[in-house]
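Here it is: the structure, laid out below.
All protein chains but one are shown at their positions in the complex.
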Amino acid sequence: MTQSIWRMPRWFHQMGSPKWFYDFGGILQPWFAVVAFVLLTWGVVWGLAYAPADYQQGNSFRIMYVHVPAAILSQSIFLGMAVAGAIGLIWKMKLAFMVARSCIAIGATFTIIALLTGAIWGKPTWGAYWVWDARLTSTLVLLFLYAGVMALNQAISERQVAGKATAILAIVGTINIPIIKYSVEWWNTLHQSSSFTLTSKPSMPADMYLPLLLTVLGSYCLFALVVLMRTRTQILQTQSGTSWLAQHRDITGA
Amino acid sequence: MSFPSSAIFHLLCTDDLACERDLRVLYSGLNFTVKAGELWHIKGRNGAGKTTLLRQLAGLHPVDTGKVLYPRHATKVIYIGHKLGLKEQLTADENLSWLAGLDGSSTQQQRYAALEKVGLRGYEENTVAQLSAGQKRRVALARLHLCKGNIWLLDEPFTSIDQQGIVDEQDWLNQHTLAGGAVLMTSHQEISLPQVKILDLSQYAPL
Amino acid sequence: MSFPSSAIFHLLCTDDLACERDLRVLYSGLNFTVKAGELWHIKGRNGAGKTTLLRQLAGLHPVDTGKVLYPRHATKVIYIGHKLGLKEQLTADENLSWLAGLDGSSTQQQRYAALEKVGLRGYEENTVAQLSAGQKRRVALARLHLCKGNIWLLDEPFTSIDQQGIVDEQDWLNQHTLAGGAVLMTSHQEISLPQVKILDLSQYAPL
Amino acid sequence: MIKFMLAIVRRDILLVARQPAEMINPLVFFVLVVALFPLGVSPEASLLSEVAAGVIWVAAMLATLLSLELLFKLDHDDGSLEQLLLAPYPSWTLVLAKVFVHWLVSGLPLILISPLIATMLFLPTHAVPALMLSLLLGTPTLSLLGAIGAALVTGVRGGGMLLTLLILPLYVPVIIFGSSSVAAAAQGMAVDGYIALLAAMFVFALMITPWAAGSALKL
Amino acid sequence: MIKFMLAIVRRDILLVARQPAEMINPLVFFVLVVALFPLGVSPEASLLSEVAAGVIWVAAMLATLLSLELLFKLDHDDGSLEQLLLAPYPSWTLVLAKVFVHWLVSGLPLILISPLIATMLFLPTHAVPALMLSLLLGTPTLSLLGAIGAALVTGVRGGGMLLTLLILPLYVPVIIFGSSSVAAAAQGMAVDGYIALLAAMFVFALMITPWAAGSALKL
Partner (left out) sequence: MYFESLDALLNMAGHGPYVWSCYGLFVALLGINIWHARSQNLKALKQAKALVRRNQ
């Protein structure tokens, strides 16, 4: 990684500047907070209290409004982390490593939520908290991948090195996710053991899927909010010696 | 980044090199040019950043600010640091063999000759684990007689070496520079060679 | 085994001590007596057996021929060898804390004072991994100011230490001997203290 | 002497705390091996519940085994073992202190997570107390026995594998009684006998191993 | 470049030869785990033959995993990794050379002994060729993927456990296809598909991992 392979567009270069990110992120942050709060509250209340019950699963189906966003986010965040890491490696951009690092905790949290809510959902639907279904197993493996990234990040004390190491692992992990998914699916269908499958997407009435849309979008905003906050924190930690930060109004208090 | 066009005859230049570790600036604005035949003694108190500088020059520590330049195309660098890079289970001769194999090859005769030069005659077939601290360092130094490197980067090469050994070593350094090589080394002991140039890191440290 | 009855006032005696490694005799017939207030400089070329001797005295290397005797009952020995015995992940202060905890206890104030004496003020809460070679050795040496040992066995304590550091260190050695302690140390550099007694291992080596 | 042991315990806990990954790692290894097993074998509940007891115990043993390698090795490599041995106390105190921390870090978390693992392998719920009890008695025995091997291979480069070889045979009885007790509980049979045997092995190990490992360290 | 790689291969083989325990150790671990399994679970032939494929593959994976820890660590600790990286060749050559020796020492013996192990677990004889072929393709893939983890944890103290966490998730597909192929063969089904997939994964790993591990080493 001595030489950049591709030249970086100018706007991109600007985005890589910590100062720009700190300021622009500061403007965006409250907006994301508000939008995330509104969407999530709206979606959750709608889903809990107003959406009709499923004719098969009854009320337990309401778990979907938290389970599915968490499951979707757990995967997108890993992908996002790998993309940020790749950008960091290719263009030697410190900020990208910071963004990747900010993704870890929130991504792992969403994965845990997906697993736990899924497990809880499984009890009334399948009669067991856990079965070795393909999708469940691959989500579990995803959690392990997150755990690995997190542990690696913690184990290396030098920030720069930790950032690059994490990026490499995230990229390799991302390449592997589809392979894992595919192989796990195949493995499970081969043995044909569990007769349970996740309910295939039914043609839901709007009353049922609109709340889902709201919680999914809300979760994305919440993710963006957390990443902004954590990245700006890291900028504060690493740039505290620079003049732009010393004169920043966040610091001077003006 | 600007260096005189004659720089093509230089072996190594730095351009405003700086280093920061854990938010502590070790040195900054370091500009120097190493020409063939020079011997640089890098000085500084404990923790000044001598080891870090040598590792930056060798490419083993990331350079974030400034540049390290090797103007000539085929500059070969030999770096010997605090960790000697010897395999304890292998004999002195076997260690030299793989080290030399990294960018060339060597015959057993050459290796025995190199070991004799560093005063390890009779220890060629001892495993490195069986050698004393000073003898281990001598094995590592034997590489200097075996591999053809233009620039030697030596981090405290006198450590653990006895007095006669230090005298001999200075002699090798002298011969290497006379033969057109260059040496950058650190040491807390004085070097008694006339051509020594001193780079005092304390002059580049922030106040 | 015979030593004068006054030996009860001695700190350490050897009785015909010898050492053989890999069928090679390093030294034999070593008889010496270390009294309170003495500073012994063990000399010898690389591979002479200095490290081995210190480890035999400390009880870390088996004694097959001869004897090592500590005539006084309550002699406390501090040994600092090539390997410093520091945990890289712990801070300087924490390392001193557990080292001192091995045979006593210490307050943070005492530890900070010891670290200040070895010139590491401001580095108390840095992990040892973040220190330079010389700074690491200084942390190990700080133990000398913290633990009450009558005999210090120091293997090349000047290694990696800068020039001012060596001057300071000799001062501590001096004070320790003046206070009734004893020091046995190896070094390839000279010690500029008047009370130095020299033990040249080459005199005990086979021809 | 107590003070000496406390100093070691405090230091080792501090070392673990400095690197939390270290602590959750035996745990993670345990979970991963158990999770990989269905992947390798079959996801069928009936088959899994049959082998659950054995798989959990073998995984627990492997997790202990792996973390044992570093018990004395790191201390040896950086020279702090020398310093510990130079202290004026018998070396078994040192062993006991280090084994205690090892169990705290590798054994205890494993016991705490075992109910979850049991669910994933479809072990009957009524066997879970027996599982936890057997692990509670068995894992310290594993740590203690392992200390002998760890002490013997200290200073040997790449001793990890050698260690496995040395102590796996010692582990056989623990594994057999441990997994049998769980299997018995799963079938609704009495487990007192097995538990008593595990307890006896623990006491025996507690008496023998600190001495044995201590002497091995001084070699 | 070939010369450079040969120099590394020669050195590493010499190192192993100097300490032969190193070589038989993954093998012994493999045998022991497989042998412990019936002890922990049940000695019944019918049950064992059912789980044999999975157990053999999981044991092979663990044996590889354990020996991986030292792949770059010893070189890092004594400073010879620095010297290797300073050589004027791309770092993937270094990775490739070291992985090759690792496989030679940990993977190959395992393949050679696998027929014996298969017999011990009552795997049908006609599945043995599939077992050996799948191991032949799978173990180098495991070594290659593991190299990434090993490179990443180089220089991290006590990285052994961390390594496990990093690479076990990557091993999932290999385990699944490896054990499925053997299970299919045992049931008399065709294995070409699985073998083709294992081969594809091997080629893929061969292309990706030297680069990834090489860059990780240079951090």
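Structural remarks
Order as written gives the chain letters A, B, C, D and E; numbering starts at 1 within each chain.
Note that in this section a residue touches a chain if its C-beta (ideal position, glycine included) is under 8 Å from a C-beta of that chain, and two chains touch if they have at least 3 such contacts.
Not measured: the values here are computed from a predicted model.
From the options A:Trp121, A:Tyr146 or A:Trp186, the residue with contact to the unseen chain in the full assembly is A:Trp121. When the whole complex is considered, the residue among A:Ser17, A:Ser76, A:Thr109 or A:Gln154 that touches the unshown chain is A:Thr109. Interface note: of A:Ile27, A:Ala49 or A:Ala206, the residue touching the hidden chain in the full complex is A:Ala49. Even with one chain removed from view, chain A keeps its contact list with that chain: residues 44, 48-53, 58-60, 62-63, 66-67, 70, 105-106, 109, 112-113, 116-117, 120-121, 123-124, 222, 225-226, 229-230, 232-234, 236-237, 240-241, 245-246, 250-253.
The rule we apply is simple: only the chains that are shown with their structure count from here on.
For chain D, the chain whose average C-alpha position is most distant is B.
Counting C-beta pairs in contact, the chain pair with the largest number is D-E.
Centroid distances built from C-alpha atoms place C farthest away from chain E. With each centre defined as the average position of its C-alpha atoms, the distance from chain C to chain E rounds to 46 Å. Chain A and chain E have centres, each the mean of its CA atoms, that are 32 Å apart. The set of chain B residues touching two or more other chains comprises 82, 88-89.
Residue positions of chain A touching 2 or more other chains, listed in rising order: 141, 144, 147, 151, 155, 184, 187.
Those residues of chain D whose C-beta lies close enough to touch chain A in the complex are 19-21, 24-25, 28, 32, 35, 38-39, 42-45, 48, 119-120, 122.
Per the touch definition, chain D reaches chain E in the complex via residues 19, 21-22, 25-26, 28-29, 32-33, 36-37, 39-42, 47, 50-51, 53-55, 57-58, 61-62, 66-67, 69-70, 74, 77, 157-158, 160-162, 164-165, 168, 171-172, 175-176, 179. Interface residues of chain C facing chain D in the complex, by the touch rule stated above, are 58-60, 76-77, 79, 81-90, 94, 97-99, 101-103, 105, 127.
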